[in-house]
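Below you'll find the structure, written out as C-alpha cells, and then a few comments.
Every protein chain except one is present and positioned as in the full complex.
We call the chains A, B, C and D, going by the order they appear; numbering starts again at 1 in every chain.
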Amino acid sequence: MYKSIGKISKKAGLSPGSLIYIGEERNEKTKITLFNYDEQSFQEKQIETVDECLSFKDSPAVTWINIDGLHQVEIVENIGQCFGLHPLLLEDILDTGHRPKMEDYGEYVHVILKMLFFDENSNNVVTEQISIILGSHYVLSFQEREGEIFNQLKERIRSGLGRVRKMGADYLFYALIDSIVDSYFVVLEKLGEKIELLEERLVTNPSPVTLKAIHKLKTGMIFLSKSVWPLREVISGLERGETPLIKEPTGIYLRDVYDHTIQVIDTLETYRDMITGMLDIYLTSINNKISEIMKVLTVITTIFIPLTFIAGVYGMNFEYMPELQWRWGYPAVLSVMIIIGVLMGFYFKRRKWL
Amino acid sequence: MYKSIGKISKKAGLSPGSLIYIGEERNEKTKITLFNYDEQSFQEKQIETVDECLSFKDSPAVTWINIDGLHQVEIVENIGQCFGLHPLLLEDILDTGHRPKMEDYGEYVHVILKMLFFDENSNNVVTEQISIILGSHYVLSFQEREGEIFNQLKERIRSGLGRVRKMGADYLFYALIDSIVDSYFVVLEKLGEKIELLEERLVTNPSPVTLKAIHKLKTGMIFLSKSVWPLREVISGLERGETPLIKEPTGIYLRDVYDHTIQVIDTLETYRDMITGMLDIYLTSINNKISEIMKVLTVITTIFIPLTFIAGVYGMNFEYMPELQWRWGYPAVLSVMIIIGVLMGFYFKRRKWL
Amino acid sequence: MYKSIGKISKKAGLSPGSLIYIGEERNEKTKITLFNYDEQSFQEKQIETVDECLSFKDSPAVTWINIDGLHQVEIVENIGQCFGLHPLLLEDILDTGHRPKMEDYGEYVHVILKMLFFDENSNNVVTEQISIILGSHYVLSFQEREGEIFNQLKERIRSGLGRVRKMGADYLFYALIDSIVDSYFVVLEKLGEKIELLEERLVTNPSPVTLKAIHKLKTGMIFLSKSVWPLREVISGLERGETPLIKEPTGIYLRDVYDHTIQVIDTLETYRDMITGMLDIYLTSINNKISEIMKVLTVITTIFIPLTFIAGVYGMNFEYMPELQWRWGYPAVLSVMIIIGVLMGFYFKRRKWL
Amino acid sequence: MYKSIGKISKKAGLSPGSLIYIGEERNEKTKITLFNYDEQSFQEKQIETVDECLSFKDSPAVTWINIDGLHQVEIVENIGQCFGLHPLLLEDILDTGHRPKMEDYGEYVHVILKMLFFDENSNNVVTEQISIILGSHYVLSFQEREGEIFNQLKERIRSGLGRVRKMGADYLFYALIDSIVDSYFVVLEKLGEKIELLEERLVTNPSPVTLKAIHKLKTGMIFLSKSVWPLREVISGLERGETPLIKEPTGIYLRDVYDHTIQVIDTLETYRDMITGMLDIYLTSINNKISEIMKVLTVITTIFIPLTFIAGVYGMNFEYMPELQWRWGYPAVLSVMIIIGVLMGFYFKRRKWL
Partner (left out) sequence: MYKSIGKISKKAGLSPGSLIYIGEERNEKTKITLFNYDEQSFQEKQIETVDECLSFKDSPAVTWINIDGLHQVEIVENIGQCFGLHPLLLEDILDTGHRPKMEDYGEYVHVILKMLFFDENSNNVVTEQISIILGSHYVLSFQEREGEIFNQLKERIRSGLGRVRKMGADYLFYALIDSIVDSYFVVLEKLGEKIELLEERLVTNPSPVTLKAIHKLKTGMIFLSKSVWPLREVISGLERGETPLIKEPTGIYLRDVYDHTIQVIDTLETYRDMITGMLDIYLTSINNKISEIMKVLTVITTIFIPLTFIAGVYGMNFEYMPELQWRWGYPAVLSVMIIIGVLMGFYFKRRKWL
C-alpha cells in the first residue's frame, strides 16, 4: 500500500487521463486471450496484435477478451481506442492501487475488483487488481498477471456445461465476479486457521512472538478490509439493476454474489473483533503473570528477610551478649525462626498467595 | 464457522447452482413428514419418495412438508424440481453456513434462519440452519436433523387448538418462525446465567480460569451476534408486507415476532457490553492485586533491610571497634533497631500501606 | 432481566396470544379505579367486577380505568374482551419484561413504558412496566402494582385545576406519559449524586471497593439505557401525529415530552461517558501507585544492599585480612559506607525518585 | 448539571406549563432594556413595568426587548401574556437546564442557546442559558443575568454602523445568535491553551496532578459537548428557511453561523480525541517508568545478592574451614567477587538494562 501511494504521488500534476502503469515491475509479455461463443459455436485464440479484436467487436456472439499483464501500457491504450473507452477509465485500469468501484459509462460498465491470495512465504494476504468492462456484447478483463482463477470458468465455456453458453455477456460478467468473490473464501479459510492457531497459542503459551503474530495479522486485516468493504457497494450497485446492460435473469445471480460479499465482510468483521479481543486477553494474561511472579518473590523475601535479620543480630560481636552464653540459646533461636517461618507460611496460605 | 468457510471455499469456481451439501457429516436417513390440513380435515404422514408430495401440491388445503436432514442432496433436488424452486435457492438450502436472509422469488418466499441450542457438554452455543419456503398453499421446511423445536406446533395442528387450523399457509409460516425465535430466549437465559456466575466469580475470586471463561464467552457472543443480527432485517422485510403471499391478518403476528427479535438483539448487546466491562474490571483487579502484593513486599523489605545492615556492621571483625566493648552496646543497638522498626511502621501506617 | 428472559423462555412454543403473567409473584388483590369526567362533571370509583366498566365505555365523557396489578390474568382478559383489545396486545401487557414500544391498532393506540425507581436498599434502579391504551373516549393504564406516580395527576382531575378536565382522552394519555417521564429526573438526580460521590472517592482514596461500586453502577446504567432508549422512538412516533386519536392541541405537549426524553437520554449518555472515564482513571491511578511503591522499594534496597555487602565482607573470618588489624579500619569503612549512601541519595534525588 | 437535573426532578407531577424558575438563586433585580429602531430613528430605554412594552408591540420598526434575570417569574409571565407566548415556551425559558433547541410556533420562533464562559477561578467552563424569540417585528431575549456579550451589537445599533439598522428583526435575531457563537471561540482558545500546557507537562514531567487535570478537562469536555452538539441542528433548522419569519437575505448569514458552529464542534471533537490520546500516553508512560525502576532494582539486587551470599559463607564460624587459614584466601575471594560483579554488569549492559 505504501508503495502504491508512493507511485500515485509521482503522477501529481500530470494531465488527467495520462496513462502510466502504477504497480509492480514485471517482465512477462502481456498475454491476450479471446473467447467468442454463443450457444452453438465456440472459438478461443491467443491474440498478438490488438487489431485482431476488431473483427469480433460487433459480432452478435459474446466476446470475452482477457488481458494478463498491464505493464505494457500501449496494449491497454490500443484496446481502449478499439472499444472507445474513456481515458480516465484506462488510467484507472493501470493504477493497481485503486480501490474497488463500479462506474457506469452508459455504453459500458466498468468494475474494479481485488483478487486475494494467501502467500505462504510471507504469511500474508497479497492483493491483485482486476478490471472488468461489460459492453453490450463483449466483456474485457484486465489482470496484473496470468492466474488460475478463471480456469474453471473457461473450462465451462469450452465444454458448454452449465448456463454460461446459453446466456449473454452480462452472465459472463457475473461469472467473472462470482469466481473472484468465491476465491475470497479460500483466503478467509486460511486466515481462520491462523486465528485458531494463535488462539491456541495464546492459551497454552503466550509470548512476544505471539504478540508480533497478532499485530501482523491485525495490520493485514486492516488492509484487507479496505479491499473488501467497497465491494458491497459495487455489487449492490450492479444488482439494483441501474444499467440496462444487465438483464433481469442475471440480476438474481448478482443477488447471490451480493449475499456472498456480505458473508465475506461479516466474516472479516468477526475476525477483526476476535483479534482485538486477543490483544486484550494477551495484555491481561501478562499482568496476571506479573502478579504470579510477584507473589513468589514476595513470599520468599517476606519469609526469609526477618529470619536473616535475627541471624544477623546473633552474629554481632558485642562482648556482652548474654544470650550467646546460654546453654539453650542456639536451639531457642532456631525454634523461634521456624515458628516465624511457619506462621508466615500460614498467613500467605490464607491469603491464597501459595 | 471456520469449518463452514472452509467448505464454502471448496466450491470456488463451480457453476452457480451446483448442489453440494456444506455442513456436518451425518448418517441418518432423511425424514420427510407431510401435514395436510384445513379447518375440518387433518392428515399427517411419513413420506418415502418425493413423488408422494405431488398429489398434495395443488390441493386447496395447507400442505406442510418438513424435511429433517440435508445430506441426501438428491432429495432436496427432487423437492426443488417438484415445487419449481430456483437452483440458487436449493444451493442456499444446502449451504448450512449461510447467514439469515429473506428472498422473494415472486411465487414463493424463501427464509433462512438459525436455530440455537446451548450444548451443556462443550459449554457453547451450537447453531443449526433451517430454511423455510412459503408458497401460496404450501410451506416447506428444511432442517439439518430431526429436532423437537416444532413439536408443540405440530401438536396444535393435530389437536386443532388455537388459530393455526383456521388460517392459511402464511400463518403456518409465521408459526414456524415464531417457534424458532421463541427458542432463542431459552439460550439467552442460559447465557445470562453464565454471565451472572462469572460476575460473581470475578468479585469473589478472579483467576486465569475466569479470564479464559470470559474470553470464550466473548468469542461465542461474537459468533452468535452474526447469527441473530440479520434476523432483524429478515423479519422486518416480511412484516412490511412486501409479498402478497402474506395476508394482512398474519402481518400483525409478524410484528410481534419482530418485537421479540429486537428484544433478543437488545439482550445480546447488553450481554456483550457486560462482558466487555468484565474484562476491564478484571485487568484493573489484577493491577490492584499487584499493587497490594508490592506493598507487602516493600513494607517488609524496607523495615528489615536497614536493620540487617546495622546487625551486619556490628558483625564485622575489626580489631578496634570500641562499641563492641561497651557494657550497654548490645542493648543500645537493639533499642535503636526497635525504634527504627517502629518508626518505619508508623510511616507506612500513615501512608495507608498497612 | 435474567429472570424475565427466563420466564419468557418458558412460553416458547405456546400459541401466540396465550395469556401468561411474566413478572414478580404478587399477592395483593388487583385494584381497579375508574375516573369519568368532562369539564363539568367528575366521578371516581373503585370497581370490583369488570362488567361495571361497560356502561362507561361509550359515554362521551373521558373514561380512565387504572388497573394496579397484572398477576390476576383473568381481569386483564376480561377488560380486553370488554374493550375489544387484540390478544397479542394483552400478551404484551402481561409480559413485564417487554421493551418500550408504541403500536397503532387503528381504533386504539398501545404504549408500553417503564417506570423507574431508585431502591435505596439495593442501591439500584428498579424498573416496573406500565401499559397505556388510548381509545377515542377512554384511556386504560395497567401497572404492576399500586404506586404514587399518578397521584398529582389524579388530584388535578379531581380539583379541576389545569387543562386536563377541559381536554379529551388524548390529553389524559399525554399527562400519564408526562408523569412517567418526569419521574425519570428523580432517578437521574440520585444517579448523579452517586457519580459525584464516586468521583470524589476516586480522587481522595481509590480502593477495590470503589472499583466494585463503579462496576455496579456501569452495569446498572447498561440496563437502564435499554429501558430508556426505545422511549425516543415511542414518543417521536406519537408526536409525529400518525394516529388521528391524538389531536393537534395535544401534539405540542407531546413535543415537550419528547424534549424531556431527549434530555433524559442525553444525561444518561453523559453519565455513561463519565463512568467509562472513571475506570480509565482508576486503572491509571493504580499503576501510578505501583510506580510510587516501586520507587520506595528500589531506593531503600539500592542504598542498603551494597552497604550490607561491605559489612558482610568485613564479617568474614579469614585469618589474613590486614584491614581488620588497621587502627582506623573501622572508621574508614564506616565513612565509605556513609559516602556511598549519601551519593546514592543524591542520585535518586536528581532522578526525582525521592 | 447534577443540580439542574435535581431541580427539574422537583417539578415531576406538576401540570405542564407550570412556571417555575430552575437555576441558580439570584438577588439582583431583573433588568429590562428596550431597543426600537429602523433605518432613520433609534430609541433605547430601561423599562420598569412590562406594560410599557405594549405600545411598541405593533410598531412597524424593529423592537428588541432584552431581559436580564429570570428569577422574577412574574415578569417572564407578563411578557409572555403581552406577546401571546405559549405557556410551554415560558416553562422552557425558566428551565435553565434545558438543552439547545429551536421550535417554530408559527407566529414566532423560539431558540434556546447556551452561553459559555471560562471561569478562571474554578478553571472550568460555565454555561448560561439564553432564550431568543423572533416575531414578525420584534425580538425578545432572556438571559440569566446581565452580561457583556451583546455590548458590541448594541453599539452597532446605536451608531447605525453596519447592516443591522437597515434590515429587519430577523437580521437582529441572527446577529444575537452570531454574537453567542462567536463567543465560543474565546472559550475554545482557552481550552486549547490548557491542552497545550498539559501536553507539555505530559512530556516533561507526568505526575498524578497531570492525571487529575486531564480527568477534569475530559469531564468538562463531555458537558461542553452536550451544550454545543444540539446547536448544529438548531441553526441548520433556521438556515433551511423553514419559517417565513426569516427572509432570504438573512439566510446567507445564517449559513455563515452554521459554518462557525460546525467549526466549533469540529474543534471540540479534536480536543476530545487529543485528551483521550493523552490518557493512553500517560498510562503507557507510567508503565515505562515502572519498567525503568524495575531495571535499576533488579540490576543492583542481582549483582549484590550473590556477593553478599559469598561473604556470608566465609562469615560462618565452623571450626574446620580450611580456606580461612589459606594465606591468599581473602584476596582470592575478593577477586572472585569482583569478577562475578563485572560479569553481571556486562550481562546487563548487553541486555540494555544499563
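Simple rule for what comes next: a residue touches a chain if its C-beta (ideal position, glycine included) is under 8 Å from a C-beta of that chain, and two chains touch if they have at least 3 such contacts.
On a predicted model such as this, the values are computed, not experimentally measured, just so you know.
From the options A:L161, A:V296, A:I339 or A:L354, the residue with contact to the unseen chain in the full assembly is A:V296.
Among the residues D:L34, D:I47, D:M294 or D:L334, only D:M294 touches the chain that is left out of the figure. Here one chain is not drawn; of A:K29, A:K166, A:H215 or A:K247, the residue touching it is A:H215.
When the full complex is taken into account, the listed residue touching the unshown chain is A:R99, out of A:K45, A:R99 or A:R158. Which of A:L88, A:L161 or A:V342 touches the hidden chain is settled by the complete complex: it is A:L88.
By the touch definition given at the top, chain D reaches the unshown chain through residues 149, 151-153, 156, 161-164, 175, 178-179, 182-183, 185-186, 188-189, 192-193, 195-196, 203, 252-253, 255-256, 259, 262-263, 266-267, 270, 273-274, 277, 280-281, 283-285, 287-288, 290-291, 294-295, 297-298, 301-302, 305-306, 308-309, 312-313, 315-321, 353.
The omitted chain makes contact with chain A at the following residues, 1-2, 5-6, 8-9, 11-17, 86, 88, 91-92, 97-99, 101, 103, 208, 211-212, 215, 218-219, 222-223, 226, 279, 282-283, 286-287, 289-290, 293-294, 296-297, 300-301, 304-305, 307-308, 311-312, 314-317, 321, 323-330, 333-334, 337.
Methods note: only the chains that are shown with their structure count from here on.
Of all residue numbers seen at the chain C-chain D contact, under half occur in both copies; the interface is built from largely non-matching residues. Distance between chain centres (mean CA atoms), chain A to chain D: 42 Å. Counting partner chains per residue, chain B has residues 283, 287, 290, 294, 297, 301, 305, 308, 312, 315-317, 321 touching two or more of them. If the chains shown are joined wherever they touch, the resulting network is a simple chain of contacts running from one end to the other without closing.
A list of each chain pair in contact follows: A-B, B-C, C-D.
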